[in-house]
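See structure below.
Yeah, one chain of the complex is gone here, protein chain that is, but the others are all in their spots.
Right after this comes subunit A.
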Amino acid sequence: MTGPSGNGPFGGPGFTVPVLRLGDILLVTLQGELHDGMAEQLQQDITDRIAHTRVTGVVIDISGVDIVDSFLGRVLAEIAAGAGLLAARTVLAGMRPAVAITLVELGLTLPGLRTALDVERAMELLTAGERQAEGSP
């Protein structure tokens, strides 16, 4: 039986999650298996990027993620909390229905984390919020 000791198809040490900058928004796309170490590294990367690029929003696309357990859920909530302290808002986009059902049963409803059905709506949510903020006295 082949073991997991190699890096495998889903990355391992050295694998990085793509973080793209689109105007004032960082787009982070999670896909497939995310090792715990990678998730923690991602948290640090995103926080650094926000501080250096001064973006005002972060979209985390999890449409390619087939499970979110309490560890990944905690990392996502912490990314959003950290981004909030750096004046950026986070939207979690594209959660699969089976993942949503499972998270509720697990007892992890991620309060405080904004969600959108897909990346497009997440971007709209962030840019609409910005216009509102600019318009307010």
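Here, a residue touches a chain if its C-beta (ideal position, glycine included) is under 8 Å from a C-beta of that chain, and two chains touch if they have at least 3 such contacts; residues count from 1.
Rule of thumb we're sticking to: contacts and distances are computed from a predicted model.
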Undepicted complex member, UniProt protein name, chosen from "Xanthine dehydrogenase family protein molybdopterin-binding subunit", "Putative Serine/threonine-protein kinase RsbT", "Methylmalonyl-CoA mutase" or "Fe-S cluster assembly ATPase SufC": "Putative Serine/threonine-protein kinase RsbT"
Touch with the omitted chain, as defined above, among A:59, A:79 or A:99: A:99
Touching residues on subunit A - with respect to the absent chain: 1, 3-5, 7-8, 10, 12, 33-37, 66-71, 73-74, 96-99, 101-102, 105-108
